[in-house]
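Here is the structure we will look at, set down as structure tokens.
As you look at this complex, bear in mind that one protein chain is not there, while each of the others sits in place.
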Amino acid sequence: MKPSAILLISCPDQKGEVAAIADFVFRHGGNILHADEHADEESGLFLMRVEFDPKDFDIDLSHFNSAQFNPGQMAHSSSTQTGLSEFAEQFEPIATKFQMKWRLALSSYRQRAIIFVSKYDHCLVDLLYRQKSGELACDIALIISNHPDNQPIADFYKIPYEVVSVTKDNKGAAEAKIQSLIDQHRPDFMVLARYMQILSNDFVNRYPRRIINIHHSFLPAFVGARPYHQAFERGVKLIGATSHYVTEVLDDGPIIEQDVVRVSHRDTAEDLIRKGRDLEKVVLSRAVRWHVENRVLVYGNKTVVF
Amino acid sequence: MKPSAILLISCPDQKGEVAAIADFVFRHGGNILHADEHADEESGLFLMRVEFDPKDFDIDLSHFNSAQFNPGQMAHSSSTQTGLSEFAEQFEPIATKFQMKWRLALSSYRQRAIIFVSKYDHCLVDLLYRQKSGELACDIALIISNHPDNQPIADFYKIPYEVVSVTKDNKGAAEAKIQSLIDQHRPDFMVLARYMQILSNDFVNRYPRRIINIHHSFLPAFVGARPYHQAFERGVKLIGATSHYVTEVLDDGPIIEQDVVRVSHRDTAEDLIRKGRDLEKVVLSRAVRWHVENRVLVYGNKTVVF
Amino acid sequence: MKPSAILLISCPDQKGEVAAIADFVFRHGGNILHADEHADEESGLFLMRVEFDPKDFDIDLSHFNSAQFNPGQMAHSSSTQTGLSEFAEQFEPIATKFQMKWRLALSSYRQRAIIFVSKYDHCLVDLLYRQKSGELACDIALIISNHPDNQPIADFYKIPYEVVSVTKDNKGAAEAKIQSLIDQHRPDFMVLARYMQILSNDFVNRYPRRIINIHHSFLPAFVGARPYHQAFERGVKLIGATSHYVTEVLDDGPIIEQDVVRVSHRDTAEDLIRKGRDLEKVVLSRAVRWHVENRVLVYGNKTVVF
Partner (left out) sequence: MKPSAILLISCPDQKGEVAAIADFVFRHGGNILHADEHADEESGLFLMRVEFDPKDFDIDLSHFNSAQFNPGQMAHSSSTQTGLSEFAEQFEPIATKFQMKWRLALSSYRQRAIIFVSKYDHCLVDLLYRQKSGELACDIALIISNHPDNQPIADFYKIPYEVVSVTKDNKGAAEAKIQSLIDQHRPDFMVLARYMQILSNDFVNRYPRRIINIHHSFLPAFVGARPYHQAFERGVKLIGATSHYVTEVLDDGPIIEQDVVRVSHRDTAEDLIRKGRDLEKVVLSRAVRWHVENRVLVYGNKTVVF
């Protein structure tokens, strides 16, 4: 995979946007590798992802070394970095004209992730393997767990592992500890890989569209605890898993990916859990990969995955 | 397919049931073609379906010409027919010993169905085609609709078509009209093939496990009206369809079959409806076929499909 | 769905194509509704589909009333029609500069289809229903069959039905008869909906990328006759169906769509055929819909479905 620059755009739908953007990239020497766009009729929004080869781009992006992950606004005003600031200056007229929110990312920049996990290790093990094998082009800066159990696998992959115990009485202190670890490791995003603790609204609101969760049901069915047991009780013929960005409302954030698998009366609740594990791994890892590759755009409570 | 006899059994799980049943069939000259059983650990129930070749069976079943569809009790006491009554007499000791609820069906008996439909015709057209092509081994006695629109396709397949208009003010009279049509055509079961009217609890309770509905969502997600629009709003990545027996509680009856199809941001609510039609057809027709082939056993609010 | 114009392009991959095309559409007053492109690394080809709203387009396309289906070349030189000729003239500089093959289509133009069928009617019945319900935005000009069996369903949908018997000895005459029917009805494309006769190479070569076939296996597995029986013999755990453009080599043309369904040891060869019917219907109808919506671009022996 050659290095590429990815421009993500959201603006009111109107004539001439595609031409303006394609022309901008072309005039500055970029070669468009992929372009995807979506005009959402309900909201009147135009969403676009343009991936271009920056080799001959006449704005120097080589010093541009952050994820620019600012999805709340995707505002061009947020950066003073060399590279991005020049890009922002040049892109300004178009952005203003079309009222664009935008952000730019380089595929060569490796986003930094923190993985949260409790005892169930299948998603953690899966993510660590995929990261090491090159499937997930990000760095894993840290694993945070409320249990010591998964230290050995972290050691095997040489990832720092911090235990932050959570009890009824220390929730505030525990979250403060987590916050200090985040401040220290400065992740671009976080993954809740079957982390069984609820994070506070304050915490969640600090990282909009930057916390990816895996819920072990086909949302919005079976919100909350023990969804496989709920599914078993209801007698469904398929079970699912859902990966979504975390918001204040439990299991209600924008869905990134879902999948299902067939079950039958022969499957006990334990079989559902076993089958579900394979689903969870696949669904979460897809969501993380798309996030890392800057393919996910959120609008309202929905996502476009380009 | 050679003609077969199907024995459906439900009883408390205990030792020796399979042996007793298999021995009974064998002693009377039946050759077991398929046997399926399920021991449900939660409820302690044992469920079984035995299909046997009745050619050399020493109890004459040739006069036994009803569906014996009595799933509320599946009681052996309900029949006075030749064939079944002799079978019941012979089977009595085993049934009593193991506290069995049971029913017997012959594949040669063609169950009679009434299909209910409103304006959307895709499920109706699909069922009529499958019935005619031999895929559904039942007879369609009548189509009831609250609209005249689907008369032509009924005529093409030479099925009587009755329009029973339903308005806010005539619900009681309409249901009485429907009841009289049922009394006249004596169906073994009914299919709500996108019938958009709510049937009264009284009506529904009269035909437990004999009314099959198709709901256009992956239940229990998106209960009630306009599920595709609900799904579109929630931004799910898969949409589903669910076929279930109708009970008093809306969209809550025992699920017979479900399936899903992938959707993306490119799909409008209209695309979801189009994709959903294919799902609904397949899911409903599977449920009807399994019902017709006496493969569905209900226990609690769940089904076993053998 | 509002009317749209669709521009399909294929050319060597190079810088500035997207900008040139987007700018062209914009300068002439078109509003891009969807744009999709694919750069194929192996072949060095760039493929693009641009769908735009022609309402304010300053080139009058209102007289442009053909499918312009010329996929062998997609050459702009083939037309002398008002509308298209002006478009071609204006687009010429860009087309020449980038060595583009291209064609333009209007969604308002309804392509004309001829369906070929033998005795198995499931795909025919499915296509006729979908066409009538508005899912397939084409006209069905004629049904050709080597058997009279499907006349009634053709009559129901009021489509002309011509029987052209084919025997060992009359193949040449039969194909001449078919050719004269084609000359008379001038279809934009043809669909072999389980047509069990082999068409001659001469015939096939006359309609490159204009004949869509459904083969009842997951190609390239089980080429040729009785694929379900082949699949049954091999003991596969999934069976498939494949829709493809017809070329000289049997079952070897560019694949438009495929799908599979799970089977088990319980399924007899007859069950495979039944399950396969549902696959065939869905796979063929998707392929036809995508063809009708001008979503399919062929390159080499492969397709891009935009």
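Points worth noting:
Letters A, B and C name the chains as they come in the text, with residue numbers starting at 1 for each one.
Here is the rule we use: contacts are C-beta pairs under 8 Å (C-beta built on N, C-alpha and C of every residue); 3 or more make two chains touch, one makes a residue touch a chain.
Note that this is a predicted model, so its numbers are computed, not measured.
Contact with the chain not shown here comes from a single listed residue; of A:H122, A:H147 or A:R226, that residue is A:H122.
Checked against the hidden chain, the listed residues C:G16, C:P54, C:P187 or C:P254 yield one contact partner: C:P254. Interface note: of B:V25, B:L61 or B:I159, the residue touching the hidden chain in the full complex is B:V25. Along chain A, the points of touch with the absent chain fall at residues 121-122, 125, 129, 133, 135, 152, 156, 274, 278, 282.
Of the residues in chain C, those that touch the hidden partner chain are 38, 40-41, 218-222, 234-238, 240, 254-255, 257-260, 264-266, 268, 300-305. By the touch criterion stated above, the residues of chain B touching the omitted chain are 15-19, 22-23, 25-27, 29, 31-37, 39.
Just so we're on the same page, only the chains that are shown with their structure count from here on.
More C-beta pairs touch across the A-B interface than across any other pair of chains.
Core chain by CA centroid proximity to the global CA centroid: C.
Our note on geometry: chain A versus chain C, Cα centroid distance of 38 Å, whole angstroms. Averaged C-alpha coordinates give centres for chain A and chain B that are 44 Å from one another.
The distance from the centre of chain B to the centre of chain C, with each centre set as the mean of the Cα atoms, comes to 39 Å.
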